[in-house]
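Reviewing the structure listed below.
With one protein chain withheld, the remaining protein chains of the complex are depicted in position.
Going in written order, the chains are labelled A and B, and every chain counts its residues from 1.
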Amino acid sequence: MIVEIFFYSALVVMIGAFFALLRVFFGPSVPDRVVGVDTLNTLIVAGMILLGAAYDRTIYIDIAIVYALLSYIGTLAIARYLQGGLE
Amino acid sequence: MIEYMIYTFLAINMIFNLLGSISLHRFPDVYTRLHGATKCTTFGTIFAVLAVVVHALYQLRITNDPKYLQMALHSVVALIALLLTNPTGAHAIAKAAHLSGVKPVKAVIDAYERKLEEGAQ
Partner (left out) sequence: MSFIIVFMWSFVLWLVLTAGTKGMLWSPEELAAGVIFSSIVAYSTKNIVGEKASRFLNPSKWLGFVVYSVGPLFWGMVKANLDVAYRVITGKIKPGIVRVPVDLENEAQYTILSNSITLTPGTLTIEACPDEKALYVHWINVTEPEPQSSEVIAGSFEKWARRLGK
């Protein structure tokens, strides 16, 4: 059983994720691309939660939790690298 | 009644998530892009989670199936993780961008640059 309304809103969120991906491709400077990746991560978490409700699978939402925490660590690591290491 | 509530939450979620990703293309530099990206996507995701929680609790009342209880609790945990990490990540990116030499475009004032120059002397 698919709850359609959640499925369509997940689709719209993924269109937003596509725009963020365009920024990752075209971004003139490196921080621009990092901002794109950060937005992409948040949108993917939102999309996973919506898909979990659409397909009635709780496991998708578990993956969203882990993805949120791990992507945060990834963003921090890239930011540290950009500002030139650990001070 | 419950359906309309879910529709409203999902509509707010779609509008703000799309707005957040469009703001990446409308604004001229990293810092203003971060404004749009962080605020709008966090706000949109709050409403996505609210919609899922309302849906799950409604299904829990109808079917009495514990998997809907799990769905509601786990989405709330995901929301808390996102709310704690998102502003911090934005702050880290902004600081790293400034230290790596990206200047704010059309800035009226740049007090942080002045402070860095004073520190260098």
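Criterion: a contact is a pair of C-beta atoms (placed from the backbone, for glycine too) under 8 Å apart; a residue touches a chain by one contact, two chains touch by 3 or more.
Note that this is a predicted model, so its numbers are computed, not measured.
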Omitted chain's touching partners, listed by label: B
Residues belonging to chain B that touch the chain removed from view: 16, 19, 22-23, 26-29, 31-32, 34-36, 38-40, 42-43, 46, 66-67, 69-70, 73-74, 77, 84, 87-88, 90-91, 94-95, 98, 104-113, 115
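Simple rule for what comes next: only the chains that are shown with their structure count from here on.
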Approximate Å spacing (C-alpha centroids) for the pair chain A, chain B: 10
Chain B-facing residues of chain A, complex: 3, 5-6, 9, 12-13, 15-20, 22-23, 29-32, 34-36, 38-39, 42-43, 45-46, 49-50, 52-53, 56, 58, 61-62, 64-65, 68-69, 72, 75-76, 78-80, 82-84
Chain A-touching residues of chain B, taken from the complex the two chains share: 6-7, 10, 13-14, 17-18, 20-22, 24-25, 30, 33-34, 37-38, 41-42, 44-45, 48-49, 51-52, 55-56, 67, 70-71, 74-75, 77-78, 81-82, 85-86, 88-90, 92-93, 95-97, 99-100, 102
